[in-house]
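Please read the structure below before turning to the comments.
The other protein chains are all here in position, but one chain of the complex has been omitted.
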């Protein structure tokens, strides 16, 4: 019974987080076009540069991160907002960073692809496949420090064809490091579909090449992801080594905002949207009487208010001074 | 019967080649120390720089290359003499190259780790793991030109942990290219034993991660290697795609000449030498009456004479003119 | 009269014409097929030439760039796109240890007609891993020709020369010159381009504007900042010579030296990092030659900082017209 109690909380947390991510992403997805209409110009508007949103992929991040502690690390990719939010990154600072503001996580130096929150051990970067070795390094630290924090390496199904994927899996397996490799199979690497990039249908099968567990899981079922990840995290914390999880998901938006998406059939997207992981969880929870309509409404309202405040904060924050560009190359000056 | 006749020729060729490689390597292994005694100085003597010899690994090269035509390509590694000889590289020019002479394959510019013979499509390099993508490229050319030449990517078991191994296997499998990946598992990557570098015991198992055939074969049994390679070459020529072959072998000498070899137990080497692939083949052939003692003696004599001539040629060849160093950066001047 | 084309169309047209001419030419890269290249350098090629000759690859840069070497060794003439130059670090070994050195290491036996096409440059808030130029880094290692077009006409001619060259060529196009609509680009970069194929020899700098008082040496997008500055300075009675190097390897040292002989003043403008790069090499070329200068040589380059994200920070760091004008005025004092 105690166990059920906990699970209810977790269910609600997961729902809340997924809805928060979706709301956040769709909000940014609107703001992005401010100042970029009628003529789309990537350099303009409050959020310039590339913007990779994660709508549709919330369950992958939430199902994994709900199992984590602040001292566990997540190393994300170019498409990292969902993992950042699920990991508990300070959302005001993150948003300010995306707006290029001085109050941002990196005082405006990093931007959307370079989010670093050392308080919750979150980082990400714009180089495909770069996350894997870095997460392995966190695993090395855990082992050497005799601590039981774990490390999550996130990569897309496209990233799994980078050499770093292989090197990192081998090293983590060889040294039995507490690293969980999470591959988000959202079917596309920009315009290249998985069948045209990957010689077998599931990356999770590749776990065998390193003698570690590999699981393929439905990414529209957050509970499924949660359970698989819990198992892997438990193993890792217990010193039993790495795991590989591939999450079957789908991205609802373009690769980046502004992507004409001529490469993908509209029907695919429509079909994917019928399996929206948030709607699915909502129905599930309602069906099982874990959550009521009113609670859902209340959660949605709270989240919408929170996101509004967050955006407000970012909008109202000052830009850095131009000459700050020259600071922070090295610590301690020169 | 015709088939037997052919096989006899092949047996003899294989024996001859293996003996030639061994004789060549052991001869270079002696000459290398000329001018380097009593004080070993890597920069001195007729063969300066690093020298990686392949004694003990002859069967891997011969068993594979006996299946090849001149238009088939072999991309070797830093330890490439055995493959070069088995592939039919001009031995006089190769030796002159190793001696740094103008008559060398590359007029003295390449050296022992950089042997290029375009007549037989052989190349190699000093960067571990670099061979894999290059061999894949040959496969792309075969496919695009509608030709049935094949491509051999050679790598050590150490090289199999480079990212290029993964990327290349995936690409070759995805595009169904005529590439055969040959991993020489000689148990060591310099001082690091396979168990300390590779998370599973056989790289051949990793073939499954790409949906291609993978075979592990005893590299002291040249016939076994030959058969496995024949199958893979046949598949490749027929357009059925790549294969991965791992050959269990052992290196008899140090990683490079001058290697103090403190890392490996002497007994391991002794044991390996009892399974010398050349002695094994010799006994086999004699046992099956494929070859007589006299033939063997004659072959040995012929080979010894040939190697002597080759060395003579290299020794007597002139060095390049110093200022030739400035030529050949680009073709067509500049 | 020739049509005006945006640079991206000039590039794809050049590639298409060479692919028509020579069946050994083909192209590989990420999103170069169906998508037509993220910066549209390969738009239309898939439709015209099909999937065998226009190959979308997995995100495996070492494999397909190393693959170009293997294919070239069998007589092909591969073009590969490295989507952003910033990603070079995942494939640099194949580029510089193998493709660049194969001809030399083989004593001239192996030819490497490989073109590596790559996007450079910032100015649109793409931050530290998607905004660099880095041509100075590639120019430092021997064996690569370094081509950097600044306008559509040059882009086509230089691309055709690059493809026909039997040596490896790194071809750097600035995103902010491509004229792709969603990224700002100086209108002057979209100039007149003949329909028929033509070559522009690698190693010839282009004097874009003649002048008497100072020589500004630059490449790529900074060309326009220099030309705009020169125009305004002209109104103020200062006459600037603007040189577009067009290629860093081979480097047309004579054109630069002769210009400085005439003007006695030298300013390098460089969107690549300041130290240990292009700006230093040009200054050295000139000062080594013993040309006498009326003012110490100057450079306006990207400071030695990673590219910051925030617009205010990035603008501060980028070379621009105002900085050029100010510096030239200092030099005229």
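So that you can tell them apart, the chains are marked A, B and C in the order they are listed, and the count of residues begins at 1 in each.
Here, contacts are C-beta pairs under 8 Å (C-beta built on N, C-alpha and C of every residue); 3 or more make two chains touch, one makes a residue touch a chain.
This is a predicted model, so every value here is computed, not measured.
Student: Shown chains touched by the missing chain?
Tutor: A, B, C
Student: Could you tell me which of B:63, B:76, B:139 or B:163 touches the chain that is not displayed?
Tutor: B:163
Student: Of the residues listed, B:43, B:274 or B:289, which one is in contact with the missing chain?
Tutor: In the full complex, the listed residue that touches the missing chain is B:43.
Student: Which one touches the absent chain: C:16, C:110 or C:127?
Tutor: The one listed residue touching the chain not shown is C:127.
Student: Even though one chain is hidden, which residues of chain C still touch it in the full complex?
Tutor: Spelled out for chain C, the touching residues are 62, 86-97, 100-101, 104-105, 127-129, 134, 136-137, 139-143, 248-249, 251, 273, 275-281, 283-284, 287-290, 296-299, 304-306, 308.
Student: Mind listing the chain B residues that contact the chain we can't see here?
Tutor: Counting only chain B, the missing chain is touched by 39-43, 48-50, 97, 100-101, 104, 106, 108-114, 125-129, 158-159, 161-164, 189-192, 196-198, 258, 262-263, 319-326, 329.
Student: Even though one chain is hidden, which residues of chain A still touch it in the full complex?
Tutor: For chain A, the residues touching the absent chain are 73, 75, 104-110, 114, 116-118, 121, 123, 125, 127, 130, 132-145, 149, 151, 163-164, 167-168, 170-171, 174-175, 327-332, 334.
The working rule: only the chains that are shown with their structure count from here on.
Student: Among all chains, whose Cα centre is located farthest from the one for chain C?
Tutor: B
Student: Rounded to a whole Å, what is the gap between the Cα centroids of chain A and chain C?
Tutor: Chain A and chain C have C-alpha centres separated by 35 Å.
Student: Can you list every residue of chain A that touches 2 or more other chains, as numbers and ranges?
Tutor: 161-164, 196-198
Student: Which parts of chain C, given as residue numbers and ranges, touch two or more other chains?
Tutor: Expected reply: 57-58, 60, 62.
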